[in-house]
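Working notes, structure below.
Of the protein chains in this complex, one is absent; all others appear in place.
This part shows subunit A:
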Amino acid sequence: MQKLRNRRRWLIFWVLLFSLIISVYIGLSFGAASVSINEMIQALRGQGDEVFQTIVVDLRLPRVIIGLFVGACLAASGAILQGVMKNPLADPGIIGVSAGGGLFAIITMLIFPEYGYLLPVAAFFGAFLTTLLIYALAWDKGASTVKIILAGVAMNALLGALMNGVMVLYSDRVQSVLSWLSGGLNGRSWYHLEWMLPYAVLGIILCLFAIKPANIMLLGDDSARLLGQNVELIRLMLILLSSFLAGTAVSVGGLIGFVGLVVPHMIRLLIGEDYRFLLPLSMLGGAALVVYADTAARTLFDPIELPVGILLACLGAPFFLYLLRRRRMA
């Protein structure tokens, strides 16, 4: 029984790892100029045709790596948020957490462009404040599923309006923001990776420390208290971490929704809610999904590139509706 469960976890781990490797391969290979595996390896070694070197190393590789980190951060953020809010429908993109990060990021980009390097920090604060606000709005001796979603959707709408407002006021500078807003990895380079990397790595390391507290919280608030845990503190720390991860992803990838909802949900269905497995496997799955989606987004309607956020929304929204329906039946 236990062996079977472990076998299942490992099986899913290898499947996800394999699909992640494939996603990196097609991310580097597919596109306007398709690159064969030999040409790719040569280019990565700094040999062969210089055009291929530019395409693979300068254009596609940073974009793929950023996609991996964005996906991992979003999926981890969603997995933690769903646990804290005791709500399987919580997703940073749906309940306005990403939008909060987005608003602060837009303000930074448009009003204080000289502080561009603080973009992840600003996005984090936006995401964090929004999460706290949603939690407070939905709180009435415990926050119910429905109230969190309602408060979150309302916040999402409000923050969207504020973003539009800021963009109208600064319409002369808005061009750079627009593509970012719809969630795209278009034009992301080594430069973007460099300033995202420390935040992403820190967030992923912090996830390791979140595993045990998040698991204890699964036992219920009272049971966790009776085990000597400071439940309020744990909850606050987990919300902070979730916002940090969402903010990191948003600052580079823009508003990419549904990854944080779909991926942890699927993984949970497959292997259960134990965060020792849920969190790392969600990261793998999220990373692969974003790279696949981004590759599809830039090749499907060649020569036009879709922002990956739009493609993911087309995939994720029906899934969300399906979950809502299923929950109502149950």
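Rule of thumb we're sticking to: a residue touches a chain if its C-beta (ideal position, glycine included) is under 8 Å from a C-beta of that chain, and two chains touch if they have at least 3 such contacts; residues count from 1.
Just so we're on the same page, contacts and distances are computed from a predicted model.
Only one chain is not pictured, and the protein name UniProt records for it, out of "Transcription initiation protein", "ABC transporter ATP-binding protein", "Kinase" or "Acyl-CoA dehydrogenase", is "ABC transporter ATP-binding protein". When the missing chain is restored to the complex, the residue among A:Gly46, A:Gly228 or A:Pro303 that touches it is A:Gly228.
Of the candidate positions A:Ala136, A:Leu219, A:Leu300 or A:Cys314, contact with the hidden chain is made by A:Leu219.
Of A:Trp14, A:Phe112, A:Trp139 or A:Phe209, it is A:Phe209 that touches the chain left out of the display. The missing chain lies against subunit A, touching residues 1-2, 5, 209, 212-213, 215-216, 218-220, 222-223, 225-230, 272-274.
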